[in-house]
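Before I ask anything, here is the structure I am working with.
For this view, one protein chain was removed and the others were kept in their places.
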Amino acid sequence: MNELYSELVLDLYRNPPNRGKLQPHNVRASGGNPSCGDAVTFTLWMENGIVKDIKFENEGCAISTAMQALLTEHVKGKPVAEIQRITEQNALEWLGGSITPTRQKCATFALKILQKELRAVEQRNK
Amino acid sequence: MNELYSELVLDLYRNPPNRGKLQPHNVRASGGNPSCGDAVTFTLWMENGIVKDIKFENEGCAISTAMQALLTEHVKGKPVAEIQRITEQNALEWLGGSITPTRQKCATFALKILQKELRAVEQRNK
Amino acid sequence: MLRNKTKSEISWKEKSSMNTEKIRKEFPILRRKINGRRLVYLDNTATTQKPASVIEAITEYYEHHNANVHRGIYTLSQEASEKYEEAHEETARFIGAQNGEEIVFTRNATESLNLLAFTLGKELKKGDHVLVTLLEHHSNLVPWQQLKEKGIHLDIARVTPEGLLNERDFEEKLSLKPKLVSFTAASNALGTRLPQKKMIKAARDSGATTIVDGAQAVPHEPVNVQKLGMDFMAFSGHKMLGPTGIGVLYGKKERLESLPPFLTGGDMIDTVTEEKSTWNALPWKFEAGTPNVAGGIGLAAAIKYLNGVGMEAVAEHEQKLLQYATNQLQEIPGIRRYGPSPEHKLGIISFNVNGIHAHDVASVLDQNGVQVRSGNHCAQPLLNALGIKASVRASFYLYNDRPDVDALVDGIRSAQKLFKVTP
Partner (left out) sequence: MLRNKTKSEISWKEKSSMNTEKIRKEFPILRRKINGRRLVYLDNTATTQKPASVIEAITEYYEHHNANVHRGIYTLSQEASEKYEEAHEETARFIGAQNGEEIVFTRNATESLNLLAFTLGKELKKGDHVLVTLLEHHSNLVPWQQLKEKGIHLDIARVTPEGLLNERDFEEKLSLKPKLVSFTAASNALGTRLPQKKMIKAARDSGATTIVDGAQAVPHEPVNVQKLGMDFMAFSGHKMLGPTGIGVLYGKKERLESLPPFLTGGDMIDTVTEEKSTWNALPWKFEAGTPNVAGGIGLAAAIKYLNGVGMEAVAEHEQKLLQYATNQLQEIPGIRRYGPSPEHKLGIISFNVNGIHAHDVASVLDQNGVQVRSGNHCAQPLLNALGIKASVRASFYLYNDRPDVDALVDGIRSAQKLFKVTP
């Protein structure tokens, strides 16, 4: 078995769930990791502080794609407060395998982008 | 015997010939080695391209003082052309002993100042 | 297949003028294993490994001669100063400069280029043009972008689809009469060589000051600045077997003399009063504060090593490896290569594997001991223009050999297997 590329990662990379643009959506979170050219855009449908549905479009490596897919799976149906509590460590554990330090940014940048946008949404709604 | 400080250097330092200001003078050459604070002013009486008389005032170490004294002795009565031919190497040899590289600037900066001024005088007289 | 390999192995050895086996023994790091495999270091564009003689020169300096330079008249300071000054002379001889006065030690090529952008930039006026190319490393682009604040126009000569300089576009942009023309001798992202001599001549004829970013040229081929005729050239010690923290700015003496100083403070001054200061002689006028003495001495040792091998031999060796690698890669299906054909390039191969992201290729190669770069190679505008987000880059130096290339090829194949993208 490959340490970095578990079967899970490779499967998610080849067949990522929730890939695409959610139509209609009422929240959009977008950003990238410019040092490597990776980019992601999440489209969400939110109601009463709960992520009813979510999809992602991306340009990136296996690690980042797999993580983004997992992330959409994890947050679907969850309240924002719970999503904000997800740590980078949690996310890395979902992936199984051992993500070497230089690849951790690939794995975690999308989480930060999503959390940041959800914070901004909350601010606007206050 | 001390390698750097020959008896000649020490004697010249304690009793330098030609020290003072030549009155009257018709050429004045002045400058310094700012990296160590050394400074010298030559006053000369020149006639027909010949240094008839010369004196020096200075602020400096034993090596530079000894060299400036020797220089005045050497150039007195000499035509400018001959003075311009004096090389740093010549000058270092007058001192005897072996001047370590870091002290060579102490020894040679005055020669350069004098030669530069004599060149300027020639230019003016052209 | 086996027969074939043996044949090319023989002809390779016969043709090669360099003893790579001996050279490899002189680089201590090459004895290291990575993930249980032979270390195959193929990121030489980014930085290079150090021979024992360079490491020893640094150790010897600290164990026997270490002192501040220029200022002390005691024995240690004298020894340190002589060695440090001799390092400038050695560097001058290596690139055919007149002498050490024309060699300023900086931290790296980036600082050398910034020094020029700050000092030459001072003399530019609103509306003046500066010309670079799309093949620049960020370090020869971003410093010039900063001059836009002052109302300077930055023109960028385009590239052809294969990644060569678009020479017609360069000439057209020269007709805007740029005050400065600054370009790289070779692209670090694609390996493309630029027609240096022709470009310098054209730029000078149009009245521009010429700057060459030699960071990828000086380590890899013979360079003679007097023959090439540029006003300034920047390069980095760490990319040519030297230590980190030492870079070079070459400048024609009269040009360096007329330039104002950049950083100010200790060592670069002549006299200081409370009101103002006057400057030291070249090159010290541009080396403010205590310099990287050990770095300069290490660079001189690196140059001695390169001279021992011979820069012609280095260039030839890399060109042969490049040819070999290009052929080997051609045999793998599903590979896209970027940049022109080998004869227009340094020993750099930039590529992607269909269906696998560049980072993943690099990670699988790393699992195989093969160290390559993936990403935008500090040349985002160039990659954008070529429509690529990232690529894998393998780059060669004198200690690389055919087994290194073979390991690269094997690694790519195992990445394809892992990702199930074998056609």
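Chains: A, B and C, in written order; residue numbering restarts at 1 for each.
The rule is short, and it goes like this: a residue touches a chain if its C-beta (ideal position, glycine included) is under 8 Å from a C-beta of that chain, and two chains touch if they have at least 3 such contacts.
Values in this document were obtained by computation on a predicted structure and should not be read as measured data.
Shown chains touched by the hidden chain across the complete assembly: A, B, C. Contact with the omitted chain, checked across C:Q216, C:N292, C:Q319 or C:Q416, is made by C:N292. For the chain missing from the display, the contacting residue among C:K173, C:H238, C:K320 or C:K389 is C:H238, taking the whole complex into account.
If you put the hidden chain back, the residue from B:L10, B:A81 or B:A120 that touches it is B:L10. When the whole complex is considered, the residue among C:T75, C:Q226 or C:N327 that touches the unshown chain is C:T75. Not every partner is drawn; the one left out touches chain A at residues 34-35, 100-103. Interface residues of chain C facing the missing partner chain: 28-29, 32, 34-35, 39, 41, 43, 46-47, 49-50, 54-55, 58-59, 62-68, 71-77, 107-111, 113-114, 134, 137-143, 145-146, 148, 156, 236, 238, 243-247, 263-267, 269, 271-277, 288-295, 359, 362-363, 365-366, 370-375, 378, 380-381, 384. Hidden from this view is one chain, which touches chain B at 2-5, 10, 13-14, 34-37, 59-63, 100, 103, 106.
The rule is simple: only the chains that are shown with their structure count from here on.
Of all chain pairs in this entry, the one linked by the most C-beta contacts is A-C. With centres taken as mean Cα positions, chain C sits 38 Å from chain A. Centres computed as Cα averages put chain B at a distance of 48 Å from chain C. If you average the Cα atoms of chain A and of chain B, the two centres end up 80 Å apart.
Chain contacts: chain B has no residue touching two or more partner chains.
The set of chain C residues that touch two or more partner chains is empty.
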